[in-house]
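Submitted below is the structure of interest, expressed as structure tokens.
Now for chain A:
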Amino acid sequence: MAPALALYRSTIGKKVAMALTGLILVGFVVAHMLGNLKIFTGSQHLNEYGEFLRTVGEPLFPYSVLLWIARIVLLGSVVVHIVAATQLTMLDRASRPERYVFHKKQQATYASLTMRWGGLIILLFVIYHILHFTTGAAHGNFIEGDVYHNVVSGFQVWYVSVVYIAAMVALGFHLYHGVWSMFQTLGLNSSKWNGLLRGLSVLTALVVAGGNILIPVAVLAGFLS
Partner candidate 1 sequence: MNVTLQVWRQKNATAKGQMVKYEVKNISPDTSFLEMLDIVNQELIARDEDPIAFDHDCREGICGMCSLMINGMAHGPEHATTTCQLHMRSFKDGDTIYVEPWRARSFPVLKDLIVDRGAFDRIIAAGGYISVSTGSAPEANVIPVPKENSDLAMDAAACIACGACVAACPNASAMLFTAAKVSHLALLPQGQPERHKRVIDMVRQMDDEGFGHCTNIGECSIACPKEISMDFISMLNRELIKATATNKE
Partner candidate 2 sequence: MATDTQQRPATTEVGGRRSMGFESTLDAQIPPGPLQDKWDTHRFKMKLVNPANKRKYTVIMVGSGLGGASAAASLAELGYKVKCFCYQDSPRRAHSIAAQGGINAAKNYRNDGDSIFRLFYDTIKGGDFRAREANVYRLAQVSVNIIDQCVAQGVPFAREYGGQLDNRSFGGAQVSRTFYARGQTGQQLLLGAYQQLERQIGLGNVEMDTRTEMLDLVVVNGRAKGIITRDMVTGKIEAHAGDAVVLATGGYGNVFHLSTNAKGSNTTAIWRAHRKGAFFGNPCYTQIHPTCIPVSGEHQSKLTLMSESLRNDGRVWVPKRPGDTRPPHEIPEAERDYYLERKYPSFGNLAPRDISSRSAKEACDAGLGVGPGGLGVYLDFADAIQRLGVAKIRERYGNLFDMYQRITAENPYEVPMRIYPAVHYTMGGLWVDYNLMSTIPGLFVIGEANFSDHGANRLGASALMQGLADGYFVLPNTIGDYLAQVKPGDYNLAGDEFRQVQEDVSERTNRLMSIKGKRSVDSFHRELGRIMWDECGMARNEQGLKRALEQIPELRAEFWENVRVTGEATNINQELEKAGRVADFLELGELMCLDALHRTESCGGHFREESQTEEGEALRDDDHFAYVAAWEFRGLNQQPVLHREPLSFENVQLAQRSYK
């Protein structure tokens, strides 16, 4: 623990914390997207999948325990990710008190420059998403346990779909820079691997955002009902 804390004290350590928690979160969004796609196999499968997440591990783990463990790990990751990002952002703000009159970026991608805003959008979206599909508090027609119904009726409200699609675009950008950046921060990048890792991050971004966007699009197009 002591080395980890010592590392965290440095700016690089905070980045490492973001990379490691980022890795967990990337794994989550990929798995989540893959699970979501079950919707195309029909309501029964999706609902079964939803139930499976609660029963997995039984009888070794009681009902829902693994899911809660996963939720705690994810929540912890989100908290560390955000705390580190906030600390670093504050450091950065302080590191250049007087701005340039004219500053031209030569290399930076849109994605890399919007990580903070993108992260904030994603955070707000996650809160809404939980209220919408997990607790149902932000859902006008929520039926506990009927995941398929909740998704389809939720996305049939066009502006809800627009919010989801926009959020997935933001997530795509975040992943595009974030996944590659993760390798760089963990010291796993070099010229030799750079192309591959860039490719991997594009792929992750496209697959996660694209896969998820398919669902509201399919609902709005009447393909799912």
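Criterion applied: all candidates are chains of the complex that A comes from, given by their letters.
Throughout what follows, a residue touches a chain if its C-beta (ideal position, glycine included) is under 8 Å from a C-beta of that chain, and two chains touch if they have at least 3 such contacts; residues count from 1.
All values reported here derive from a predicted model rather than from experimental measurement.
Engineer: So chain A is shown by itself and the numbered options are 1 or 2; which of them touches it within this complex?
Structural biologist: Result: candidate 1 touches chain A.
Engineer: Of all residues in chain A, which touch candidate 1 in the complex?
Structural biologist: It comes out as residues 3-4, 6-7, 10-16, 88, 91-92, 94-109, 112-113, 115, 177, 180-181, 183-191, 194.
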